[in-house]
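After the C-alpha cells below, expect a handful of questions from me.
One chain of protein is taken out of this complex; the other chains stay put.
Let's turn to subunit A:
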Amino acid sequence: MAAATRTAPRAREIFTTLEYGPAPESHACALAWLDTQDRHLGHYVNGKWLKPERRNSVPCQDPITGENLASCLQAQAEDVAAAVEAARTALENWSTLPGARRAQHLTRLAKMIQKHQRLLWTLESLVTGRAVREVRDRDVPLAQQLLQYHAVQAHTQEEALAGWEPMGVIGLIVPPTFSFLEMMWRICPALAVGCTVVVLVPPASPAPLLLAQLAGELGSFPGILNMISGPTSLGPVLASQPGVQKVAFCGAVEEGRTLRRTLAGQGLELSLALGAESLLLLTEAADVDSAVEGVVDATWSDRSQGGLRLLIQESVWDETMTRLQARMGRLRVGRGLDGAVDMGARGAAARDLAQRYVHEAQSQGAQVFQAGDVPSDSPFYPPTLISDLPPASPCAQTEVPWPLVVASPFRTAKEALAVANGTPRGGSASVWSERLGQALELGYRLRMGIVWINAHGLRDPAVPTGGCKESGSSWHGGPDGLYEYLRPSGTPARQPSLSENLNYDTFGLAVPSTLPAGPETGPSSAPPYGLFVGGRFQAPGARSSRPIQDSHGNLHGYVAEGGAKDIRGAVEAAHQAAPGWVGQSPGARAALLGALAAALERRESALAARLERHGVELSVRRLRAWGARAQAQGHTLQVAELRGPVLRLREPLGVLAIVCPDEWPLLAFVSLLAPALAHGNTVVLVPSGTCPIPALEVCQDVATLLPAGLVNVVTGDRDHLTRCLALHQDVQALWYFGSVQGSQFVEWASAGNLKPVWVNRGLPRAWDQDAEGAGPELGLRAAQTKALWLPMGD
C-alpha cells in the first residue's frame, strides 16, 4: 500500500543534527483527577474530603508555566483538631488489631497505589516539577516496597516487638520542597505498628492528598491517615492537640530548632530529620568516571532535596574536574513531565536560594562553572559546580542548596575525615575508593547516618535511614524506623507538663550558697571528697561544698559543689577518653564492667549499710548484664535490589551526659551508667542530689579499674549542672531524670546542638523492675545507628 501522509517535516533536519526532541508525558489524568475535585482541594480527614467554608486558599501552580491548576484550602486550628480527633477515634480500633490485619490493610494500600500509579506520578511530577522519570521509576515503586516491607513487620509485630506498644496519634510535618516519598517513609512504620497519623502537608501539594484518598477508598479504617493542608506554622497547633503523642518533622535545620524550642515541656516526643546536604568523598583510588556518576545521582538527577559537598583528593583533582565538567555538559534540564530530562524545576524559592548562594560564593572568590542543556526561561536553574571557595568564608559553612556542588580538595584520608566530620551536619555521605581497607576505614569513621561505599543515594525499606548531629537523630526504615513509633508497654501517655512561666534564661543559673550545717554524723569512714573527673577526685573550681542530709535531717557529710568550669573539665576528660574506649572490643568492655561489678560486690556490706541490700545486688547484676548485651550489636541486612550487604552498625553517641534521679541513688546510677558504657560512650554523670555518696564510692573502684576520663561524676546543684550540660555544644546526648521544669529546660536547650535527649518529665521510674531499669529502651537510646552500604561485584 502507498504510504499515507503523516509526514515529518523536521525529520530531515533531525537526521543531520540528531538532537533530542520533546518527549512530553501526558498529564491529562492528573488534570482529570483535579477536575473531580472541581479544581478545589481541601483536606482529607476520616476517609472524606473536608472542605470547610470561609478559609483562605492558595493556588496550586504548575511551576514551569505558572498555570493555575487548582486552589488549595489552608487549614485553621479547628481543621487540625478535627483531623486529630479522627485519628484518635481510629486509634482505638487500629492499635488493638492483630498485626496480621494491619499487614493486610497495608498490602491493600500498596496494590491500590499500583493500580493508580500513573495518576500518582504524573500528579507529583506536574506539581513539584521534578523529573517524571525519577518519580515513576524510583519513588512510586519504592512507596509500594515501603508498604510491603512494613506489612511484613506488622505481621510479625506481636512476636518480634513484644514488650512495645504503639505510641498513639502521630503528627507529621513535612516541608514545602519534599516528595510524597518522604512522607511514606514515616507513615508506613507508624501505621504498621498501630499508630494513626495526621500529616500537615504544605499548601498546594496534591499528591499526598491523593494518597490519602487512595487509602481512604479502601473502605475500612478511614481515620488512620489524615491529611491537613496548611503552612508549617500550624505545626505547634498540631503538636498541642490532646492525644498527639509524637511529632515527626523533616525540613530545614533552623525550623527544626525553633520547633524543638516551641515544643519543650509539652510532653510529646519530637523527632527531627533536618537539612538535605550530602557529602561525597572521592579518593585517588576511585573509579573516577563512576564517582562522577555518583555526583550526578546525588544532586543533578532530581533524587535528593539538597546540594552536595564534594571532597576530592588533590592528586586526582584535575582529572575529576575535567570529567565532571564534561559530564555536566550532557545534563538536560527541562519540564519535569518530559521523559528525557535529568532535572526539572523546583519553583522560584529553590532557584532564588541557589542564586543567592552562587552570588555570595562568587563574591567570596569562588569559581563557578555552569553547564548543561537548560531552557533559558526563568524557572530553571542549571547544574552548578563551585570550586576554590575559601574554607573560612561564611558561604563554606552554610548548607549547600540544590542543585549546587561545592568541591574542595584534600590531601590524605585523615584530612578528609577531619574536614567531613568538622561540620555540624551528619546526614549521608558516600566514599569512593577501590581499596577495600581505605573505603571501610572512611566508612566507619565518618560521623554520618548513612554511608555508601562506591554508590550514592541508594535507599531500601529494610535499611534504616537517618542521621546524627544537627541532621537530627530520627530514623525511618528498617527496625529503627519502627521503634520511632513504639514505646515500652506501660509507659504513661503524654501528660501536659508545660510550665509557661519557666524562665529559660535564669533556670539553674544562680547556685544557692552553701554554708556549714552543723556537726557531721555520717559513718566513720568518710567518703572521698571532690568531683570525680579524669580518673581522680579533684577539688571543685568553686572551692565550696554542699551538705548532704539523710532522711531524718541529720547532716551526713559534704560533697563538692561543682559548677560550669567543672562540667567543662569533665566533658573534656570524657572526650579525651572516648577514642580509647570506642576502640575497645565489646568483649573487653564487658570484662571491665564485670570487674566493676565484682568490686561493687566487695563493697556490698559498706554500701548496704546506707542502702537496702537489694539495690546493691541488682546493680551488680545490671553491670554484668549490659556487659553481655553489648557483645551482640549491629547486624547485616539483606537488600532486595542490591548485591552485597548493608551493615547496620550501632555506634556510640560520644560523650553522654546523665543526670540521675534522686531516688535509688546507687541502682539508678548504675542502671544508667552500665548501658552507656557497654555501648562505648564516655559519660559525665550528675548523681542523686539527695544521696550522692554511693555514686562517689563506686567511683573509687572506677578510678582503679576503668580508664581515666571514661566516667566522670560531678556533684552540686542539679539545676545548675543540668543547665551547663544541656547548653554544652560538645555533649552529644543527654539523659535527664529529675523535675518537670528541668525536663522542659533540657528539651529547650537541646535545640543548640540538637543533641538527642531523654527526659522523665518529673515521672518516677521503677528502677528495680527489669522492664524500666534494664529494658531494651536503654540500649536503644545508648547508641546510634549507622547504615553502611557495601555493594559488591566484579
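Note that in this section a contact is a pair of C-beta atoms (placed from the backbone, for glycine too) under 8 Å apart; a residue touches a chain by one contact, two chains touch by 3 or more; residues count from 1.
Here, contacts and distances are computed from a predicted model.
Only one of "Deoxyribose-phosphate aldolase", "WD repeat domain 73", "Proteasome subunit alpha type" or "DNA repair protein RAD51 homolog 3" fits the UniProt record of the hidden chain, and that name is "Deoxyribose-phosphate aldolase".
Considering the full assembly, A:R133 is the residue among A:R88, A:R133 or A:R351 that touches the omitted chain. Here the missing chain is touched by one residue of A:G294, A:G689 or A:G773, and it is A:G294. Contact with the undisplayed chain is limited, among A:T232, A:S428, A:N454 or A:S619, to A:N454. Residue-level contact of subunit A with the missing chain is found at 1-15, 17-24, 133, 137, 285-287, 289-291, 293-294, 301, 318-319, 322, 330, 339-340, 342, 434, 454-455, 643-644, 791-794.
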